[in-house]
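Here's the structure we're looking at; comments come further down.
Missing here: one protein chain of the complex. Every other protein chain is in place.
And now, chain A:
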Amino acid sequence: MYKRAQSIPLRHSASALGNNLAVLRPPDPKPPCSLSVVHGRGVSLLGLASESEAGRNVHSQRLLHCKEGGATARRAEPLQGGRGHCKEGGATARRAEPLQGGRGHCKEGGATADSTLIIQARWCVLVSRVLLVVTSRRGIQMYEEDGSAMLYWQALELPEALDTKVEFARGIAAVAGLYICVGVSSGCVLVYNIPPRGTNITLCNELYQHAHAISSISSETFGDLERTVDMVSADDGGVICTWKSGEDFTLIQKLPPYGCACTSVVMWRGIVTAAYGTGQIRVYDGTTGMLHADIDAHARWINSLDVAPATGWVLSGSEDSFVRIWKIGEMDQVDGIEVAHLHSECVKDVLVCGAQFCDTRGDSFAVTGYDLCEILCYVKT
């Protein structure tokens, strides 16, 4: 069903992180797209030229580092603690102290250097702009689409007591074309209001439903079509929450935990597809919370999920070296939901850490693996 296409070489190998491949898919048919892969303290940003018979040519490749506040970046106001959040009795006041040092490298901040390790990078497509959001142990940074300028950064509080849990940010999604939601290891989801232009990005909401570190946030934009749910968040405890965005984000469903970390979650037409560390994929109704189907999909931890918005095809990538494509269709009252396995691809001896469709229909996809210095590409035959 798919064949191997020309790989895209990377200057730096991909790190073993969940969802370690981001693809920016402009809406035009067969567009050139951008890809990003996290390597340690840097994010490789690749711009691809138009597809040719020879395959995709890399137009540009740059390594973006997790820097602290540039001249144009807006430094976030310190977060006020005590908004009812705590699973530890109020001890973790999440004050975001802007890091000292201004421009320069993260190591000048004086904290331990691998807290500048990047956890995730994602493009957020909003109504009037596209931002690149990068999360790390130190905080959250938002850049212009090409990474050329940092627009906003939010520091996470460094733990004061030695035995408090480590803070990091993980899980990024654009919601309703207006907001960017970012998860934090404490379980909070930060909601940022993004203006059509400029750096006046504000933290407008903090959602406290998860008790474990957020692993993934996903959303679905419907244009004019109103849905009852448009955002889903998942955490390391296996809890999934579905939300309706707005001035106040409304919790629609909080699905009970399934005994293992939920590593990645996507939503398509109100149907939530969630991948777990046990290798299972579960399909839920986002509005009612009902379990529609489950799939014993992989033999190891699933690192990545993606959905092709035009077809509803779901792509899963796992540490078992397999990438699989599923058709998850609409609910039928008689037969239940349609779930079918479409394709399996064995990426030999590779611990897959990112797998994303490169177009909206699922006609091509890209895969990254730990220690791999290339992005593997596959196209439909």
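To be clear about the criterion, a contact is a pair of C-beta atoms (placed from the backbone, for glycine too) under 8 Å apart; a residue touches a chain by one contact, two chains touch by 3 or more; residues count from 1.
Rule of thumb we're sticking to: contacts and distances are computed from a predicted model.
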From "Protein MULTIPLE CHLOROPLAST DIVISION SITE 1", "Sesquipedalian", "Organic solute carrier partner 1" or "Pyruvate dehydrogenase E1 component subunit beta", the hidden chain's UniProt protein name: "Organic solute carrier partner 1"
Selected from A:G183, A:G237, A:G270 or A:G286 as touching the chain missing from the view: A:G237
Candidates A:L21, A:A121, A:M142 or A:A261 - the one touching the absent chain: A:A261
Residues of chain A (touch criterion as defined above) contacting the omitted chain: 12-13, 15-18, 24, 26, 32-34, 39-42, 47-48, 59-60, 62-65, 67, 103-105, 107, 110-115, 117, 137, 145-148, 159, 162-163, 165-166, 168, 212-213, 215, 235-237, 259-261, 277-280, 290-301, 320-322, 335-337, 339-341, 344, 346, 348-351, 370-371
